[in-house]
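Below are the structure tokens for one structure; questions will follow.
Removed: one protein chain of the complex. Kept in place: all other protein chains.
Chain IDs A, B and C follow the sequence of writing; residue 1 opens each chain.
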Amino acid sequence: MMETHKNDIGSTFGMWLFLLSEILLFGGLFILYSVYRYNHSQIFHLAADALNRPVGALNTLILLTSSLTMALSIFFLKNRRPERSLFFLFLTIFLGLFFLFNKYFEWASKVHHGVYPNAPGLLERERGEVLFYGLYYSMTGLHGFHVLVGIGLLSVMFVFILRGKIDHERILPLKNTGLYWHLVDIIWIFLFPLFYLIT
Amino acid sequence: MAGFYEDERRLRGILGWIFSTDHKRIGLLYLFAILFFYAIGVLLGFLMRLELMAPGPTIMRPQTYNAIFTLHGVIMIFLFVIPGIPSIFGNFFLPIQIGARDVAFPRINLLSWWIYMTGAFLAILSLFTGGGPVDTGWTFYVPYSLRTSVNVPLAVFAVFILGFSSILTGINFVTTTHQLRAPGMTWFRLPLFVWAVYATAWIQVLVTPVIGITLLLTLMERLVGVGIFDPAKGGDPLLYQHLFWIYSHPAVYIMILPAMGVISEIIPVFARRTIFGYKAMAFSILAIAVVGSFVWGHHMFVSGQSDLASIIFSLLTFLVAVPSGVKVFNWVSTLYKGSIEVAPPLLFALTFIFLFSIGGLTGLFQGALATDVHLHDTYWVVGHFHYVIFGGTGFALFGALHYWFPKMFGRMYHKKIPYFAWALLFVGFNTLYFPMLILGWKGMPRRYYDYLPQFHSLQWISTIGSWILIAGLILLFANLIYSLFRGEKAEGNPWGGATLEWQIPSPPPRENFAEIPRIERGPYEFRK
Amino acid sequence: MIRGTTGLSNEIVENVFLYIAAISVSILVLITFLMIYFTIRYRRKRNPQPEDIRGNLWLEILWTVIPTLLVLSMFYYGWTGFRSLKKIPEGAFKVKVAARQWSWLFEYENGVKTEELMVPVGKPIHLLLTSQDVIHSFYIPAFRVKQDAVPGMVTPLWFKAKEVGTYDVLCAEYCGRQHAYMLTRVKVLSEEEFKQWYEGKGKELQIEKSRGLPRGPQLLQEKGCLVCHSLDGTPRIGPTLKDLSGNTVIVLTDGKERKVQADDAYLKKSLIEPNADIVKGFPPIMPSQEGLSTEEEINELVRHMKELK
Partner (left out) sequence: MKIYILVWLSLVILTGIAVSAAGMDWGGWSLGVALGIAFLKSGLILNYFMHLKDERGLRLFRWMVPGILAILILFIGLTFFDVAFR
């Protein structure tokens, strides 16, 4: 009954508002990043050198591709091809997991080298470096958390499509999840150069 | 058609309330939750006043006092005034006033009430777990909040959760206003209350995440020590303050804009004429919301921020005063050549104008650089914000309660008693808070458990004021609570209002309108 | 105690204050008067038929433009006042100020350290503030000056006292349990008196120095220990230091109670890692001396504490 009050534009609009607030959630971190980078630009350059650029680039490609598969999944559901939609949705989830997998190993190797928040070895280094890694862990961590949530949502959508709860007519939940997924991708598009490419 | 109270669908009794997606029921859920926390906050304020009645220890120890003013601030800000008017009256009346059957996302609306309750629960839980009640002040400034041994992590997390609820409410209201206006309800036919809640909702959506991430980082700082805010690790504590106030200054407009909306509803109704300068009122709301988002640095004039930044923030701060002034002048002009009946809602609205003006004008002293160096973190500031928050938002809330009470509950309260309650409140309020301004000018710092002897007499007067205020509050609420059960039945439109909520029965039926109305005139057209 | 008005910053702040106050009070009186007047004049009994006035563009412009000009003038005065509050005169007398929970330490250019600020009258004084732990704020109400002391930063503040006398210094930024008691004084001396004091102290310091380290009693004072610890057996914020060494103390280590012998090692650990063993019944708030005191100073403190009978 209540659902009839909703309409498609309204729901998309609401989703966009949510995305805007997500942007500002990361926005707070971007403010911090820009200040600390300004204060310690030299050290940030050096510290960025120690990050694994190929892995970063690979992860960028993974997320970009997952954005494509996401868009295709929506495209096929709209065109009444749920099996294909499911296939691409599965690919998206897989790529998301792949991203997290890489991220995990990247973090693990840093931790292994004694570079993690509050690590005794790290605290002895330059302050700029402590800040760089503080931001690195906070920003990629928060982003990783969003990927995780995204994967959760995508899996729910997967089940919904399987069960026929969403289809070409009731496609909105999938579309909104897609919007969220693309936003997560966009945020990574900024994180990547800011952390890996500033050497 | 039966009122929404009789409506029982899937669930009955209490469950029919706490799982209802009806915006009116959710509004009332907020009303009772918020008033409950308000009562606690008020009690804590009262205890502080007792402690400060005389120098030296009176009824508690320093640590207790520090915890109490923190809790008082956290409850009053995050559990009372920020959700206050939008969540109660916005929920109840925004859909009705634009001619809609509900908000755009009813289930998310219910979810945000639950999130609010979770946050409140965690805040209370933080008192009894970890290292005990937080003692940082409601601002959680680093590095103190990183060093103190009390339960900062949970408290900060609770506030983070509350922020979530605020964002969801904001998303809901913005979407509702854009999408669900009845045919013919153009932007310039919206009641000003809707404008105000709409602008507030944008602020909620856009700046709440900033405090979210700030608190999250503070939490991480406590748990794993990332070092971003910790000066011992190279972090800059002033950046915490920037991020905190990027949210918390606009938050004061989250508190006051809906209140201004309420006042703009009440005055035309009781003056029987349309509001003076409707468009100016609408645009000034937007101006306050926009400019107000860029003045946060005025909380940091003596923090060690650069002089240039202070100068720019001071200038911007002064610019916010102009649209606020426009509103005050337009309200006063609305009285001109009206046909005025000083019913209780109007009495509170007029008092709002007076007290808010004092509060706002004292804000100007703080906005001016030279004077703020002296006034910052003194009782002047405490006086300022109680005038704007309690004198402003608080009195607007009282006004809103008396204005919409018959509509919400279908009963009318005793109409004489509010005048007595008002007199006590007014006298008590000024006895309580005006001395604070003098104390501040004389140099009494805030958040002081104890003070030097020269401040004694003013502190003492202030405490007496709190007792008078108590009496007023109790009388006011006793009347309302009594009338809730025993008041006589109210008619659909007891005040002769012209906005949509007055055109339907009291209390409103479940879906508000049997048929979505078609709007052909502005909100304050009293002459047909 | 706050003695009337004295000091340069005072006049500046007061002028701005009065300027804003004059405008504010006038506006407040005007709106309040109009509000009450209209309410009475147009009450329903007397004026049953309202007149519908929708607005007036000229009025609207008027009360946008005039307040804008007024607030801009307020901003301007506030700013010029601020400029002089911030512009430190050449050759001002410099004093370093260290804030810590919950006391102030002043260090003069000749190395003398005091807990109350001594300054000559009529001379500009330039304070360099910093903090050892959390944010504090150095506030002299009588001079109308205030500045936060932030860990990791040095913030400047200057003032000029016009009259000889003693003035309160308060901490204006909330800094924990004893925030309200983080008080001290500025003693404004005449120029000769100050010179005498300053040079006298300087000489004393030289003699002290030639004898080696500053001695225990003085260190206890300087390091702010006495804010929290008494020497006479009464517990304050922390346990008393009297009769401490050699006794057994009940402490909580990681939440578990145990008894320890207060020997040299324990005393030293209490200073460097105060939160490792927390004396039962006291909060874990003692600041670590690590990085604040030298090895020798700590040894001297430990030695001295053993003498406190």
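Note that in this section a residue touches a chain if its C-beta (ideal position, glycine included) is under 8 Å from a C-beta of that chain, and two chains touch if they have at least 3 such contacts.
Remember, it's a predicted structure, so these values are computed and weren't measured experimentally.
Colleague: Would you list the chains present here that the left-out chain is in contact with?
Modeller: A, B
Colleague: Among A:A71, A:L97 or A:L148, which residue is in contact with the omitted chain in the full complex?
Modeller: Hidden-chain contact among the options goes to A:A71.
Colleague: Looking beyond the chains shown, say which of B:I14, B:L308 or B:A514 touches the absent one.
Modeller: B:L308
Colleague: Among B:L28, B:I85 or B:I246, which one touches the chain that has been omitted from the display?
Modeller: Only one listed residue reaches the unshown chain, and that is B:I246.
Colleague: To test your reading of the contact rule: which positions on subunit A touch the chain that is missing from view?
Modeller: Residues in contact with the chain left out: 8-9, 12-13, 16, 20, 23-24, 27, 30-31, 34-35, 38-39, 53, 57, 60-61, 64-65, 67-68, 70-72, 75, 178-179, 182-183, 185-186, 189-190, 192-194, 196-199.
Colleague: Contacts of subunit B with the missing chain: which residues?
Modeller: 178, 206, 210, 236, 238-239, 242, 246, 293-294, 296-297, 300, 304-309, 312-313
By definition in this document, only the chains that are shown with their structure count from here on.
Colleague: In angstrom, rounded to a whole number, how far apart do the mean CA points of subunit B and subunit C lie?
Modeller: Comparing mean C-alpha positions, subunit C is 32 Å from subunit B.
Colleague: Counting in whole Å, what is the centre-to-centre distance of subunit A and subunit B, each centre being its mean C-alpha position?
Modeller: Using C-alpha averages as centres, the distance is 35 Å.
Colleague: In angstrom, rounded to a whole number, how far apart do the mean CA points of subunit A and subunit C lie?
Modeller: Distance between chain centres, rounded to whole Å: 45 Å.
Colleague: Got the subunit A residues that touch at least 2 other chains?
Modeller: Counting only residues that touch two or more other chains, subunit A contributes none.
Colleague: Tell me, which residues of subunit B touch at least two other chains?
Modeller: Where subunit B meets two or more other chains at a single residue, that happens at 234, 236.
Colleague: So in the complex, the part of subunit A that touches subunit B is made up of which residues?
Modeller: Residues in contact with subunit B: 2, 5-7, 9-11, 13-14, 17-18, 20-22, 24-29, 31-32, 35-36, 39, 117-118, 123, 127-128, 130-131, 134-135, 137-138, 142.
Colleague: Of all residues in subunit B, which touch subunit A in the complex?
Modeller: Contacts found on subunit B: 21, 100-102, 104-108, 167, 170-172, 174-175, 178-180, 205-210, 212-214, 216-217, 220, 224-228, 233-236, 239, 242-243, 246.
Colleague: Within the complex, which stretch of subunit B touches subunit C?
Modeller: On the subunit B side, the touching residues are 62-63, 66, 135-137, 141, 143-144, 147-149, 231-232, 234, 236-238, 271-274, 276-280, 302-304, 307, 310-311, 314-315, 318-319, 321-322, 325-326, 328-330, 332-333, 335-342, 350, 353-354, 357-358, 361-362, 364-365, 367-374, 376-378, 441-443, 445-452, 454, 526-527.
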